[in-house]
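What follows is a structure written as structure tokens; I'll ask about it next.
Let's look at chain A:
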Amino acid sequence: MAMDPARKRRLRLTVALTAALVLAGGLVYTSFSAGSPARNPSELLKSAQAGQSYKVVGIVVKDSVKHDGDALLFKVRDRDGTAETAIPIRYTGSVPDPFREGREVRVNVSRASGETTFVGEKDSLITKCPSKFIAEDGSKPAGTY
Partner candidate 1 sequence: MVDVLAPLAIFVLMLAVVYVVTGPLRRGAMSQTEAREESDRQNLEAARDAKYREIRDAELDKETGKLSEADWRVLDRELRGEAVEILRRLDELDGR
Partner candidate 2 sequence: MPILGRAALIIALAVCAYGIFAAIYGAVTGRRAFIESARRSVYALAIATTVAFVVLELAFLRSDFSFAVVSGHSSTTTPWYYKASAMWSSQEGSLLLWVWLLSIWSSLVIFLTRNRLRDVVPWATAVLLGYGAFFAALLVFKVSPFETLSPAPTEGAGLNPLLRHPAMMIHPPMLYSGYTLFAVPFAFAIGALITKRVDAEWIRSTRRFALGAWLLLGIGILLGARWSYNELGWGGYWAWDAVENASLMPWLTGTAFIHSIMIQEKRGMLKVWNVSLVLATGILCVLGTFLVRSGILDSIHAFGASTLGVPFVTLIAGMSLGSIALVVWRRGILRSEHKLDSLLSREAIFLLNNLVLVALCFVVFWGTFFPLISEAITGEETAVGPPWFSRYTVPLALLLVLLSGIGPLIAWRRATPRNLRKTFAFPAGCGLVALVAMLFIPGVPQKPLAMIMFALGAFVIGTIAQELWRGTSARRAMTGEAAPLAVVSLVRRNRRRYGGYFVHLGIVFMFVGVAASSAFQHAEDRRLQVGQSTTVNGYDVKYVRSTATFQSDPSKTGAMLTLGAVLDVSKDGKHIATLTPGRGYYSSSNANDGLFEQLINGEPTSEVALKTGPMRDFWTAVAPDFTKLQPLVDAIDKGLGQNENMTQDGLLRGYVAGLTAFTEAYKQSPPPAMFRIISSPMVMWIWIGALIAIGGGLIALWPAPDAARRRATANLKARVAQDLSRA
């Protein structure tokens, strides 16, 4: 059952395209389900679903950093929010060098049902480098201190 070369090539192309589409589709699909939605701390305080992983970006609240055994406890508030709408986080894993109170951080957290403290995903804590470049309005960027 010999196929002429042109038909063989078209078949190859079809197979390749189908495979590519299937893989791309799988990729796209899993990225939506595997991702962590971005939230502000105040939003999480109000409406965090139990067990769902979120990416929270905010400022570390002053005087909120403590150690508990191997874990790190701290609170994160909105960029222009107050400590009242901050969320408590219990985190284990690598802590970046620039981490400190008053710095902007990004960490993946989730909360079990019935709990008040969010658990930080291991090694997901990232601290923004204090900005070297000037912000939009020419002023020093807010939130570094």
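Inclusion criterion for the candidates: all candidates are chains of the complex that A comes from, given by their letters.
The rule we apply is simple: contacts are C-beta pairs under 8 Å (C-beta built on N, C-alpha and C of every residue); 3 or more make two chains touch, one makes a residue touch a chain; residues count from 1.
Quick caveat: nothing in here was measured; it's all calculated off a predicted structure.
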{"item": "Touch-positive candidate for chain A in this complex, from 1 or 2", "value": "2"}
{"item": "Chain A residues within the candidate 2 interface of the complex", "value": "5, 9, 12, 16, 20, 23-24, 27-28, 30-32, 34-38, 55, 57, 67, 69-70, 72, 92-98, 100, 106, 108, 121, 123-124, 126-136, 141, 145"}
